[in-house]
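Of the protein chains in this complex, all but one are displayed in their positions.
So, subunit A:
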Amino acid sequence: MLELQQLYKTYATGDTALRDVSFVVPRGQVMGLIGPSGAGKSTLIRCINRLVDPSAGRILLGDTDLAQVGRSELRRQRRRIGMIFQEYALVERLTVMENVLSGRLGYVPFWRSFTRRFPGRDIENAYRLLDRVGLLEHADKRADALSGGQRQRVGIARALAQEPALLLVDEPTASLDPKTSRQIMRLIIEVCDERDLPAIVNIHDVPLAQQFMHRIVGLRAGEVVFDGTPAALDEAVLGDIYGAEDWTAMRREHEEDQAAEADATRRVAEVAR
C-alpha cells in the first residue's frame, strides 16, 4: 500500500510542481493520473522513487517514509518500486536478457552484475517473465532490434524482475500506435492483477484511462482536482482538469482519430475481402 501525505515539490527555479498532494493507493489498485502537460504528473511519480526529491510531505510505502530515507536505504527501497517509462528507456546496446536482468541490480553485488553471473533463480525468473510478455525467443537480441511495443514489453519485464511492491508507470503508451497501446495497457493491468500490485499510471489519453484504470486522479497545476472512479469522470470534471476549451479540442481530436482508425480498419477489411 502506498500513501502520500501533503506532498509538495518546488523546483530551485521557484516553480511549484506539486501542492498538497495526498492519496492512498491500496494493494491491487491501478490508479491513472491524468492532467494537462506541466500539471506535475511526471514529477509526482518521480518523487515517489526519489528520482526527484520532494520539498515536503511524507511518502509511505508500507511502514517506510521514502521522503526521509538516506542514500543506501534509498537504494534498498528503489528495488521495491518498479518503473516503466515513456520511451521504454531500455539500454539499447544490451541484449533483451541483460535489460530484464538489470531489474535485479539492486539485489546483487557489483562483481556479479559485472561478470553477468546472476543467481540461477534470477535467470529462471527473467525467462519466465519474458515468456509472460511473449518475448521468450527474443532473449538474445539486442534491445534496439525490437519494435516499440516489444520494447515496452521488455520494460515491463524489467520492472517485474525487481519483484516490486509498487509499480510506477510514466506515459507507457505515448510513443505507441492505438492498437499496441491497448495491448500494452491490458498487459499492465493483467500483471498487476496477477501480483495484487498497486500501480500509478501517468496517462494523457483520457479514453484509454477510462477504459482500463480502476481509479483516476486528476492533477491541475500540481493540485489534485479529481479523485474517483472512471465512471465519475464526466465532461464537467474533464473541463475542470484540462480547461474547457482545451478539453473540447482534445475530444474532437480523439473523435477524429477514432473515425480515421475505424475508416482504416474498414478499408483493410474491404481489401481483404
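Simple rule for what comes next: a contact is a pair of C-beta atoms (placed from the backbone, for glycine too) under 8 Å apart; a residue touches a chain by one contact, two chains touch by 3 or more; residues count from 1.
Definition applied: contacts and distances are computed from a predicted model.
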**Request:** Pick from "Roadblock/LC7 domain-containing protein", "Spore coat protein", "HAD-IIIC family phosphatase" or "Phosphonate ABC transporter, permease protein PhnE" the UniProt protein name of the chain that isn't shown here.
**Result:** "Phosphonate ABC transporter, permease protein PhnE"
**Prompt:** Considering the whole complex, which of A:Arg27, A:Arg76, A:Lys179 or A:Arg252 touches the chain not shown?
**Reply:** A:Arg76
**Request:** From the listed residues A:Asn49, A:Asn125, A:Gln150 or A:Asn202, report the one that touches the chain absent from this view.
**Result:** A:Asn49
**Item:** Selected from A:Glu87, A:Glu137, A:Asp177 or A:Asp257 as touching the chain missing from the view
**Value:** A:Glu87
**Request:** For subunit A, enumerate the residues touching the unshown chain of the complex.
**Result:** 49, 51, 75-79, 81, 83, 85, 87, 89-94, 98, 102-107, 110, 113-114, 155, 158, 162
